[in-house]
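So, chain A:
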Amino acid sequence: MYTLSSILVLFVFWLLLSGNFTAFLIAAGAGSAIGVVLLARRMEVVDHEGHPIHLSWRLVTYWPWLFKEIAKSAWGVTKIILNPRLPISPTLVRVPTSQKSTVGVVTYANCITLTPGTISVEVKEGEILVHALTRESADGLLEGEMDRRVTRFEGRR
Partner candidate 1 sequence: MTPEATILLAIAVPAVGMGLIAAAHRMPDLREAITLATAGLLSVLVASLTPLVLDGARPGVTVFEMMPGLALRFEVEPLGMLFGLVASGLWIVNSLYSIGYMRGNEEKHQTRFYVCFAGALAATMGIAFAGNLLTLFLFYEALTLITYPLVTHHVTPGAVRAGRLYLGLLVGTSIVFLLVAIIWTWQLAGTIDFTPGGILGGEVPNATVGVLLALYVFGVGKAAVMPVHRWLPAAMVAPTPVSALLHAVAVVKAGVFSVLKIVIYVFGVEATAGVKSVDWLPFMAGFTIIAASIVALRADNLKRRLAYSTVSQLSYVVLAAALLTPLSVIGAALHIAAHALGKITLFFAAGAIYTAAHKTEVSQLDGIGRRMPWTMGAFTVGALSMIGLPPAAGFVSKWYILQGAMATGQWNAVAVVVASTLLNAGYFLPIVYRAFFVAPPDDGHRAHGEAPFTMVAALTLTAAGTVALFFFPDVPLALARQLAGG
Partner candidate 2 sequence: MRNYLVLRVIAKLMIMFMVLFALYVQFHGDFGPGGGFQAGVISAAAIVFYGIIFGLPAAREVVPDRLVEVMIAAGVLLYAGVGVAGLLLGGNYLDYFVLGADPVDGQHRGIFWIEMGVLITVAGVMLKIFYMFAGRGDGGGE
Partner candidate 3 sequence: MRSWRRSNLPFSKPPITRCNILISQNYPILHVVVPLIAAPLMVLLRHGGFAWLLAAVASWSSLAVSAALLAEVAGGGVISYAIGSWAPPWGIEYRIDSVNAFLLVLVSLIASVVVIYCRESVEAEVAPEQHYLFYTMYVLCLAGLLGIAATGDGFNLFVFLEISSLSSYVLIALGRDRRALVASYQYLIMGTIGATFIVIGVGLLFLMTGTLNLADMAARLREVTDTRPILAALAFLTVGISLKLALFPLHLWLPNAYAYAPSAVTAFLAATATKVSLYVLLRFYYSVFGESAVFIAHPTSDILLVLSLAAMFIASTVAIFQDNIKRLFAYSSVAQIGYITLGVSFDSLTGLTAAIVHLFNHALTKGAIFLLLGGIALRLGAVRFQDIGGIARVMPLTSFGIVLAGLSLIGVPGTVGFVSKWYLVLAAIESGAWWLALLIVLSSLLAVIYVWRFVEAAYFQVPSASVSRLREAPLSMLVPAWLMVAACLYFGLDASLTLSGASQAAAELLPGSR
């Protein structure tokens, strides 16, 4: 199941990259996709973690929100950097997580890191240790908006 869908995804990826549709290149693409998946099976990386195909359609709703958040917080950090007084108040904080799957937790952790002003430092059972540039961004994270959205994005299986 994962194998077949992986081959398909890789083949589409190939076609996107290639843009050339000669018989040779299409054949090469198909062959490459199959070969890569065979190698990946050897590595045992073709599973729900390595190939989270089930999440793909939810990206459509999640990413725009994420981009907005990134832009907002990046602007906040920019102001801090450009402020001559450098008004920072670095804070370490533990953020609880509500995701069920590893992919979900990783997504949440990476989203925390991706939004400037907060970085996930350690991912642990049920919580993430976060370093925030200011108290405010730490507080913002603790409100749990992102946590809820990632959990929703992860979906229930």
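Quick note on selection: all candidates are chains of the complex that A comes from, given by their letters.
Everything that follows uses one rule, which is that a residue touches a chain if its C-beta (ideal position, glycine included) is under 8 Å from a C-beta of that chain, and two chains touch if they have at least 3 such contacts; residues count from 1.
Predicted model only: the values in this text are computed from it and were never measured.
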Result, touching chain for chain A in the complex among 1, 2 or 3: 2
Candidate 2 partner contacts - residues on chain A that touch it in the complex: 6, 10, 13-14, 17-18, 20, 25, 28-29, 32-33, 35-37, 39-40, 42-43, 45-47, 49-52, 102-103, 105-106, 109-110, 120, 123
